[in-house]
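Every protein chain except one is present and positioned as in the full complex.
Right after this comes chain A.
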Amino acid sequence: MTGSHPVLTMTGITKTFPGVRALHNVDFRLFPGEVHALMGENGAGKSTLIKVLTGVYDTDEGIITLAGEQVFLTGPMQAAAAGVSTVYQEVNLCTNLSVAENIFIGREPRRLGLIRWGEMRRRARDLLARLGLDIDVTAQLGTYSLAVQQMVAIARAIDVRARVLILDEPTSSLDAGEVAQLFRIMRQLRDERVAILFVTHFLDQVYGIADRITVLRNGSLVGEYRTAELPQLTLVEKMIGKELDVLERLDEQQKRNIAAPSDSTPLVEAAELGRKGGVTPFSLRIHAGEVVGLAGLLGSGRTEVARLLFGADRADHGQVRVDGGKASLRTPIQAIDRGIGFSPENRRAEGIVPELSVRENMILAMQAARGWLRPIPRRRQDELVEKYVKALRIRPANPDLPVRHLSGGNQQKVLLARWLITEPRLLILDEPTRGIDIGAKAEIQKLVVELSDGGMAVLFISAELEEVLRLSHRVAVMRDRTMVAQLDNDTTLDADRVMQTIASGTHREEVNRSTPSPSASAR
């Protein structure tokens, strides 16, 4: 495949934002008929490079050529017209439009200036069928799960007859079955000589599909490698720029000691807590210093459990006890007053306030708890913020930068800091490591361990079973919006057993649709 000429070259790309040098003299090339993985930690410049390539950002310096000719990309539409098509990390679609409208928005099939709806629906159905998806294309996109929305975004991208297809973390919200489906499509496209640029944080997936790998670090190019010639460990070293110490730390954490707390009064106890249309009533005890993992497929009700415990949604069944006493958790502030914190799954929509600064985002929860009449003195704010910027290694370490300028992993750390500042007794983390790099992931995992050693209770939600197993004392398993089991994380518990529980829960339905295996995604 490398015998031919590259379809895309980027040479000497440099891009600077106020206070951040996002890219510095980066070269990149892409050949037709290959899957090329772009790797790097959060803030390494992957997303920026992609935005330069799709015309979202101007470059300060550098040359882009497509099929041998220099191009000046001024916007996504123009990039698409030049044959560069993108699926972004966070689904960028209009949830209030129909599936078909989303696929064809901006380039609807027309006759005499009028949209041919029948044609549009038919073509939408065909496209989705290619992806193995059979859904009602006239239904509002918002009625479907995030995974389906992601597939629709991909359908939209591949319909533009792209020469270059960019997939920016397309798999972070997909389950294993859907990932396999996506990979099938990617191989199909590769055979059609489409050049695919693939960004992901899942190393297994890189080694499962990528032909070559380009590594960025701190906005600079580290190198370009053939996947077969680059062992996983070396790749990680190149990404984090130091040798192994992060990995060693990860190894140290293998398997928590089962210091399962005694039968003392639980810190938080949910008794038959439930909500119609959300999650069937469940009971759960969380003790101080305990990490409870919440496992289950996407849409199995993990997030709903968290939201009920935090008062983000109102329960219509059952009750919650805190310290043994009945507690009313009908709004987030009531939960916060009881010492509960919640870092939501959807960072951008429910977590950060993009235009506020890092500092303001961090103190928000504490300020909310104090009420607006008692502002946190500026000096105290600066102390707190400095402490957590340092402790969580937030980069760039500039508290006055609007948080939207930070990379996803650093935004996640800001959210963590927001809650740590409130010194919660129970911290609920919903997918805190999704879409962030291995270094930051290890840091966050380590932090969870430290917090629980310090007596904080943590409810840890993640789609990655290894992670859940590594950190939790106990694992509650969700399936079809029901808590089907609570398993002590003793020596007998492994990913297979959790998966069996997920797969064979007590419910009807075709059980084996997508019995996920975390490594299944690799092949």
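Keep in mind that, in the parts below, contacts are C-beta pairs under 8 Å (C-beta built on N, C-alpha and C of every residue); 3 or more make two chains touch, one makes a residue touch a chain; residues count from 1.
Note that in this section contacts and distances are computed from a predicted model.
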Choosing from "Transketolase", "Sarcosine oxidase subunit alpha", "Carbon-monoxide dehydrogenase small subunit" or "Simple sugar transport system permease protein", the absent chain's UniProt record names it "Simple sugar transport system permease protein"
Answer key for A:Gly62, A:Gly132, A:Gly177 or A:Pro332 versus the chain not shown reads A:Pro332
Which residue among A:Ala312, A:Ala327, A:Val389 or A:Leu427 touches the omitted chain?
A:Ala312
Residue among A:Pro32, A:Gly55 or A:Pro344 that touches the chain left out of view
A:Pro344
Among A:Ser85, A:Gln367 or A:Thr501, choose the residue that contacts the chain missing from this document, as touch is defined above.
A:Gln367
Footprint of the hidden chain on chain A, which residues?
310, 312, 331-333, 335-336, 342, 344, 349-356, 360, 364-365, 367-376, 418
